[in-house]
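Reading through the C-alpha cells given below for one structure.
One protein chain omitted, others in place.
As written, the chain order gives the labels A, B and C, with residue 1 at the start of each chain.
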Amino acid sequence: MGLKKKVKKTDVMTLVFVILGFSMALFIAGPIIKLLFSSSLGTLQTALLEKTVYISILMTAYSAAFATVIGLIFGVPLAYLMARKNFFGKRIVEGLIDIPVVIPHSAAGIALLFVFGSRFLAGRFFKILGVSFFNSIAGVIIAMLFVSIPFLLNAAREGFESVDVRLEKVARTLGASSWQTFFRISLPLAWRSILSGCIMMWARGASEFGAVLVLAYHVNFFGNYACVTPILVADRFNSFGLEYARPVTAIVIFISLAVFILLRIFLRRRKAK
Amino acid sequence: MGLKKKVKKTDVMTLVFVILGFSMALFIAGPIIKLLFSSSLGTLQTALLEKTVYISILMTAYSAAFATVIGLIFGVPLAYLMARKNFFGKRIVEGLIDIPVVIPHSAAGIALLFVFGSRFLAGRFFKILGVSFFNSIAGVIIAMLFVSIPFLLNAAREGFESVDVRLEKVARTLGASSWQTFFRISLPLAWRSILSGCIMMWARGASEFGAVLVLAYHVNFFGNYACVTPILVADRFNSFGLEYARPVTAIVIFISLAVFILLRIFLRRRKAK
Amino acid sequence: MIEISGLKVDLGNFALRDIDLQIERGEYFIVLGPTGAGKSVLLEAIAGLYPVLEGKIIIDGRDITELSPEKRNIGIVYQDYSLFPHMSAAENIAFGLKVRKTPGKKIKEKIDYIAAMTHIEDLLERKPDTLSGGEKQKIALARALVTDPDILLLDEPLSALDPSTREKMRYLLEELHRELKVTVIHVTHDFEEAAVLGDRVTVIKSGVIVQTGSPDYIMRHPKTEFVADFALTRNVFKGKVKKKDGDYAEIDVSGATIRVLTDKKEDVMLSLRPEEIILSRNKFISTARNCLKGIVLEISNRGSYSYITVSAGQDFVCMVTNTALDELELKKNDEAWIVFKASAVHVF
Partner (left out) sequence: MIEISGLKVDLGNFALRDIDLQIERGEYFIVLGPTGAGKSVLLEAIAGLYPVLEGKIIIDGRDITELSPEKRNIGIVYQDYSLFPHMSAAENIAFGLKVRKTPGKKIKEKIDYIAAMTHIEDLLERKPDTLSGGEKQKIALARALVTDPDILLLDEPLSALDPSTREKMRYLLEELHRELKVTVIHVTHDFEEAAVLGDRVTVIKSGVIVQTGSPDYIMRHPKTEFVADFALTRNVFKGKVKKKDGDYAEIDVSGATIRVLTDKKEDVMLSLRPEEIILSRNKFISTARNCLKGIVLEISNRGSYSYITVSAGQDFVCMVTNTALDELELKKNDEAWIVFKASAVHVF
C-alpha cells in the first residue's frame, strides 16, 4: 500500500515545468560550477597572493560596505516612509527607486560625473570638504551606492510593510513615542528583510562594473593603486585572454558566493530561532 | 477649526525621516535630471540620427527582448514550482536565483565563456546547430539572460505566491485540469507581477555592460557591426571624454526612462480597471 | 467621564459623523454595528491613532483631541491580539511600563498582579507564536491593563475565538471590569455579546449613531427596522392602526389583527421578540393578551432551544427551550396557539 502511493503518477504539467525549470536552474548554476571546479587550488592560491588581486578585493569589499552603510542611514527612513505614509508624489518616488536598475550603468556613471565631477555643483561642494570623486574611493562608493541602493530600499520597504501597523499602534497607546516605537517594534521586526537587503546591496555594489569604470577606474586605496575586482577581471581577460583570467575570476566568484551563502544561512538560523 | 487641523504639528521623527529620505531620493534623481535637462534637443537629434547609435539601440533592445522571451518560457515554470511546491533542495535553488545579482558581471561573462565558448561543452553542442556565442548576438542574449533573469524569477514567484492556492484548488474541483487551472487562473492572476518582472528584466538586460563586454564586444546585427549601447556610451567616454559622451548618454537614459514610465503607467491602468 | 461631541472622521468612502457620546467612568460601553460601519475607526480616533476632522474628545474635563496617542493613557486590544512577536508574554506586558521608565522591581510587581488577574501566570515566559488564540487575547488584555489606562478599548475581542473559549473570555472580561473598575469601550457586531456584557449599547450604521441605550431597552424598543433586525428580533411587521380602545389599539398587519399599547395612529411598525411569544395547544383569552391560531411551519433546532415559525396570518417566530418543546410535543404542520402580551409588542 505504502509502496503504491510512492510511485503515484506525477501530473504531466508538473513534469514539463520541472524540465523547463531545471534547464533554467542549470543555466544559472552551470557556468559557476564549471568555473569553480575547473581551477586547481594551487593556481587559485597563487592568484590570491598576488598583491594587485588582494588589494583589489579588499578595496571592493570596503567600498561596497561603505556604500551600504550610507544606504542604511538614508535609505531605511525612505523605505519606512514609503511603507507607512501616503504622500503626494509617492508613485513617482516608487518609480525613482527602480531607475538605477533600469538605466545602463556606464550611462549612470556619466550622469554621476555631471553632478559629482569637480566642475559641477555637488562636486564643487564636496571639493571644499576635501572630497573628490573622479578616480577616487569616494567615486567608487557613490557609483556603487547609486546602482545598488534599489536592493536595500525595496527589501526594507517590504520588511516594514510586513510589520502589522497595529503593532505600532498598540505600542503608541502603551506610551511609546514614535522613536521608541520605531526602534523597539518596527525596526526589530523588519530587521531580517533589511539585513537581507544590505547583503544584496553590498554584493550588487561589489559586483558593479560599468558605473565604476567611468567614474573611478583606478583609485588610491590607502597608498596602493587599485581597481575594483570586476574591472580587474575584465582587464586580465582583455589583455591576456580567457585562461589567464580564470583564476582571478574563480576567486571572485568564490568569495561572492561564500559571503552570500554564509549570510543566507545566518539569516535562516535567526528565522528558525 | 479646519485651519487649525491643517497646521497640526508634524511628528519630529517623521520630519527627520523626510529629510533623510528626501536626500536619498535627490541623490537618485539629481544626476538623471541634470543630464536630461542640460543637453539641447539639437545635439540629441544629431546623435540619434548617427547610424552607430541607432543600430546599437535597436540591437540592444532586440537582444534584451529576446532574452526576456527565453526567460519567460523557462523562468515562469521555475517560479511557479518555487511558489507552489516543496522539494528537496528548494533552499539551494532559492539562493541560486540571486547569484547572478551577486557575482561581478565581468566574472559572469567569463564563466559563461567557459561553458558557451566554442571549445566547451554547451558551445560545441550549439555549434552543431550553427550557433556561436563569442562576439555574436547569441552571446549578447545569453549574457543579458544570465544577469537579468533574477528579476523575472523573483517577480513571477511573488506573483504566484500572491494568488491564493484555494483559487487553484477550487478550479480543480470544478473540473479544470492542472493546465487549465494554470492558464485560466494562476497565470492571469499573477500576470501583472510577471509583466512587471519582464520589464525589469528587459531593462536590466539592456543596461548590462560587464558580461556583454567579455562575451560579445562587437556583433553582427543583421549585416551591421554594432555594440550594445552601454558599451557604446563607455567607449565614447573613454575615447573622447565627458562632453562628447553626453548626447548618447542622454538618449540612452531618456529611452530607458520612457519605456519604464510608459509600462508603469500601463500596469497601473490595468490594476485600476 | 468621556465626552465625545460632534466627532467627524474620514473613512474614505464615507465619514463617521455627528458622533456624540457620554460614557460614565467605570461603564462597560458597547459599540454595535455591522462590518464597515466605522466602529473600529471610532476606537482608533479615541486612541489618537486615526486623525479626527472635527469635534472634541474630552476625558474627565481634559481635552485630548489633539494629544498624541502615547500621552492619552488609553489601552487598546485588537481582535487579532497584536502581540509583539519578538517578545515573550512577560516582555509584551512589560513594554508599556518600560517605556514609562518604571523601576524594574515595580514592573515585576505589576506584571505579577495583572498576570494573576488574567490567569496567565504560567504563560509569561512563552513567545506569542506558541500560544492559542484565547491565551494571546489574555496577554493582550494584561498588556493593555498593566499601565492602568483611563479607558480600555476592545476591538471585537471575541470574534476570532471559538465558542467555548469565547464563553470563558466573556467571563474574564466581566471579572476584569468588575475588579479593576476600568471604563471599557467594546466594539462588536454580535448583539448577543452586547447583551451579555454591555451596561449601555450604541448602534452605529454607516458612520452614524442610530440608537443608544441599555441592551434590554434596545432589544425591546428598537428605533428603526435596522436595529430590530440587528438585534435579531425576527418578528417585525408593517401595520395600520384600525381601532383605538382606551390605551389599547388594534393594528392590522396584513393577515392578522394585533392588540397593542400605543398612542400612534396610521402607519406603524411593530416588533415582537420571539421569547415573548408563548406557544400553547389551547386557546387562552384575555384583553391584555393576543391569542392567535396558526400552523407550525418550521422548527429550527438551535441546540438548547428552538425557533418555531407559526403561520397565523403573518409568520411569527417564537422561541422555546427544547425541554418545553418536548413537553408540547409539537411537530411540523400541527395546529398551535401563539400567545403574547399586548405590552410585549413594541410600536415604532
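Here is the rule we use: a residue touches a chain if its C-beta (ideal position, glycine included) is under 8 Å from a C-beta of that chain, and two chains touch if they have at least 3 such contacts.
Just so it is clear, the structure is predicted and the values come from calculations on it, not from any experiment.
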Requested in this report: Just name the one of C:N13, C:T35 or C:T287 that touches the chain not displayed here.
Outcome: C:T35
Report summary line: Of the candidates B:I33, B:L121, B:V170 or B:L262, the residue in contact with the absent chain is B:V170
**Report entry** Options C:Y28, C:Y78, C:F230 or C:F316, residue touching the unrepresented chain
**Finding:** C:F230
Query raised in the report: In the complete complex, which positions of chain C touch the hidden chain?
Result: 34-35, 133, 162-164, 167, 189-192, 195-196, 215-216, 219, 229-232, 273-276, 278, 300-305, 319-323, 344
**Report entry** Contact set of chain B toward the excluded chain (per top definition)
**Finding:** 164, 166-167, 169-178, 180, 184-185, 188-189
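The rule we apply is simple: only the chains that are shown with their structure count from here on.
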Report task. Starting from the Cα centroid of chain B, hunt down the chain whose centroid lies farthest away. Result -> C
Query - Approximate Å spacing (C-alpha centroids) for the pair chain B, chain C - result: 55
Query raised in the report: On chain C, where are the residues touching two or more other chains?
Result: 68
**Report entry** Contacts with two or more other chains, residues of chain B listed in rising order
**Finding:** 11
